[in-house]
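After this line comes chain A, so read on.
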Amino acid sequence: MALLEIRNVVRRFASFTAVDGVSLSIEVGEFFTLLGPSGCGKTTLLRMIAGFDAPDEGDLLLDGQSLRGIPPEQRPIHTVFQSYALFPHLTVAENVAFPLRMAKVVPDEIRRRVQEALASVHLLEKQKHLPHELSGGQKQRVALARGLVNRPRLLLLDEPLGALDAKLREDMQMELINLQKTVGVTFIFVTHSQAEALALSHRIAVMNQGRVEQLDEPSRLYGFPRNRFVADFIGKINMLDATVTAVAADRLLLEVAGVGAVSAPLKAGVQSGQTGVFAVRPEQVQLLAEHADAPAAANEVRGRILDFLYIGDVTTYLVQLSDGTRLEALLPNSAPGRAKFFEAGDPVILRWSAEVGVFLHE
Partner candidate 1 sequence: MRRSAVLWSVSLAVYAFLYLPLVVVVVYSFNDSRLNAEWVGFTLHWYRVLFSDDEMLGAGANSLLIAFVSATFATLLGTMAGIAMHRFRLRALPLLVITPVAMPEILLGVSLLIFFVQVLNFTLGLFSVLIAHITFCVGFVAIVVRARLAGMDESIFEAARDLGATPWQTFRRVTFPLILPGVIAGALMAFTLSIDDFVITFFTAGVGVHTLPLQIYSMIKIAVTPEVNAVSTLLMTLTLGLIILASRFAPDALKGAA
Partner candidate 2 sequence: MSKLAPATITRWVVSGPPTLFMLLFFLAPSLIMVLASFRYPGAFGGLAPVFGGGRPGEDTGLTLENYQFFFSDLLYTEIFLKSLLIALISTLACILMAYPLALLIARSPKRHRDLMVLLVILPFASNFLIRVYALMILLGPQQALASTINGVLAAFGCAPVSLLFSTFAVVVGMVYVHLPFMVLPLYTNLEKHDPTLLDAAQDLGASAWSRFWRVTFPLSLPGIFSGSALVFIPVLGMFAIPDLLGGTRDILIGNLIKDQFLGTRDWPFGSMLSIMLTVVVLALAGLAARLGQRKRDGGN
């Protein structure tokens, strides 16, 4: 039995439907992520799980029991708020002790468990401090310790890394993964950052306009986006208008605008004559000088470098095809001190293997 089952949940507000028929089941011990742009309904869904909001239709079941009518304070579900929501008048230790006090745990036990929880987030030496004396990362860790100390069945994390700077965010990601592994509590994580979602999650539900667009493991989500929205939202991708010309036993044959005939991986349910887009990621596109002496491959097209963007580890090249179509390709900068292999205006050959790229008709 799933730990949390979300059954066809609908939540409407005056002017729009925030959550529109979402069904998900989250397993024990999972690190589950709700990913989507702001306004996609992920926070509303989280608030319904926590108990601050109730579905208009559908139901939420924890361990098979409906959560309907159970107020937040009685659910074994805790939340790490985006703003951390640490009580400003209580010390770090008192903040962490709060849920134990509410649960009327005996004082000795409270003391022991607070120490344990603070140790797990490396904040023992800050326990007498007040929240305003802590850095952003430390506040974040107090909020985590407070949410976990009473061993909830489920920990909800609402964009908890949003307020941290880039470097700290990466460190916290590592810490989150380790913490979740150690305590074994099921995490439901809400974010609009695809990078965060890919790095942390066991499974990701991509949400858009109140619906789940795709539910998958991170690598499958990135490799096999189900539709244009997911392809576009997760990572960078080139999308070109395409028509299916033939469905072979092991591949699809496409006519792609600006490129011509392209051979792409087979996809279930696709029929000859269907129109849609062919999507291929920049790092899957090889870039070669025009006169390079390389064997011709299945998928190949000529173009001219329009512009490039040096990022450090890689350089992104914007290539224009003869009909004006633009494609992005990415080359790693393995040679130190060298920012680019091509200049704007250079003629190039773009090439990708028949194993990469995906045809999307939704």
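The candidate set was assembled so that all candidates are chains of the complex that A comes from, given by their letters.
As a working rule, a contact is a pair of C-beta atoms (placed from the backbone, for glycine too) under 8 Å apart; a residue touches a chain by one contact, two chains touch by 3 or more; residues count from 1.
None of these values were measured; they are calculated from a predicted model.
**Q** Which one of these touches chain A in the complex: 1 or 2?
**A** Of all the numbered candidates, the touching one is 2.
**Q** For chain A, which residues are in contact with candidate 2 within the complex?
**A** 50-52, 71-74, 77-79, 81, 83, 85-89, 98-99, 102-103, 130, 146-147, 150
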